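A single protein chain has been omitted from the complex, and every remaining protein chain is retained in its original position.
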């Protein structure tokens, strides 16, 4: 018997809301949107950020932090990388080394992170999801029923199709989808309507869009610049909607 | 005992070279680069295309084909979707339905596809890889030693870091890396040098770059337009290098 | 029918697991056919027979058993059998026969509707046992 499963809920009991940025499609901005959203929310809330992309951990790079082993105090203490923002992810343990994992290892790592991390009282726990519809998605569905999903799409028929598949799986399990957001809007030179239509087709809210911001990659690692960017400015509208959507 | 493992090599014995487009980072263009490369190579070679992104299958969308169940003749016959281009992937069986798989299922599906597909004599089998360093990457390493990798990077520090991790894993297993290619060059407004430096740092060839082509997404599904695009034009230089790199 | 590719794999696997023994010393091979893959037993047996022509392994050493397909839901813990699964149309069944993992596309837990379940048994072809003659030939 795996004793860890019995404490997952208890470990998250001090967390008011849990928001996952998901997509199934890679490279749509899950990491940068979740990380900058966590920073934005932390201006007036207590926020945790959990990087659940174990094989492609990126949030520490966006935050410009060199990960180091966390403190222990009756459990693992997620380091407070910024005021009001504590962080947990494999990068604390692996730095930028490759983390090759098969599915069973991924499940084990997720269960371990959820069962030994001692989050303080939090208003929001923001989760950065990996691409795919594998262990991470399926395990969060079975372990954290009250999770609220922001589904990210880009103006691309490939993204639309893959995102549509994730939505089907989330709906099958009655997951709470806060809304679909479009990232990199205008990237293809036109203002398409794909994400809005995707939302409508699936009976989900369209929660807003963020444009493609040339030069954003140059700001990665510099939180102050990121927070002053047009990217953060547009994303703020979405984080405000997240706050307002209190279920 | 799994009898399928004993025939993997035999099933690929009529294939001269096997080229995987890999990255570990999502959204860098693995699908569109591998699919259009397969089309380009098929102009004067017999080519197979294997979509190994089981959870985010996209190649059929790029090719503009509505998948339908394949024919059987002593095995599964990959349909010849275009002259000289035969195709295999889960989309033949699942269409655009979601394919939620845990790791053990992914390995089983890969082994099945490799052991029952009857490829004709091929000059190239092009494999489109999913993001991550999970089953797909680890299983190909153990099953197809002679695989040659094209590693795709974009001008992004996040991509660079994740790609660097994949390269470490490939090098650990003495995999043959044909080279690193940069996709979406110039996307951030500047012509950075990241991919070249990444190649140098790892002692790998830099095999060329393809610029970010606004409007490319609008061509998805239309093979004629894709093949006439600046994207295909630039990619052609890389496919010529692949042909020349005959090991 | 793709039975031939699977029969071929079974023979190849037996040949690769002789451990230096003579092929004629194979006395019994127990092959399990997973119910999910829906293999046509006659065609599979015919395939074995055809492929074994001219080889020192007698096709009569092969015993074939059908393995019942059983599922366990990762989401709610429900377990069920293929025979208890409802509503798979012919084309879906055909897709699953090609690639048993397509069960996750077309089947759901009868209790909670989840597609996140484990194939506990009866997936596809496996070799359960190979017996050899004691006296080396």
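We call the chains A, B and C, going by the order they appear; numbering starts again at 1 in every chain.
The rule is simple: a contact is a pair of C-beta atoms (placed from the backbone, for glycine too) under 8 Å apart; a residue touches a chain by one contact, two chains touch by 3 or more.
These figures come from a predicted structure and were not determined experimentally.
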item	value
Touching partners, among the displayed chains, of the absent chain	A, B
Contact partner of the left-out chain, one of A:93, A:143 or A:212	A:93
Full-complex contact with the absent chain, from A:112, A:145 or A:200	A:112
Option touching the unshown chain, where B:49, B:169, B:207 or B:220 are the choices	B:169
Residues of chain B (touch criterion as defined above) contacting the omitted chain	138, 141-142, 169, 172-173
For chain A, residues in touch with the removed chain	1-7, 10-11, 54, 69-70, 72, 74-76, 90, 92-94, 97-102, 104-106, 108-109, 112-113, 115-116, 118
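As a convention for this text, only the chains that are shown with their structure count from here on.
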item	value
Computed distance of Cα centres, chain B from chain A, in Å	27
Averaged-CA centre spacing for the pair chain C and chain A, given as whole angstrom	41
Touching two or more other chains - residues of chain A	138, 169
Multi-chain contact sites of chain C, meaning residues that touch two or more partners	74, 115-116
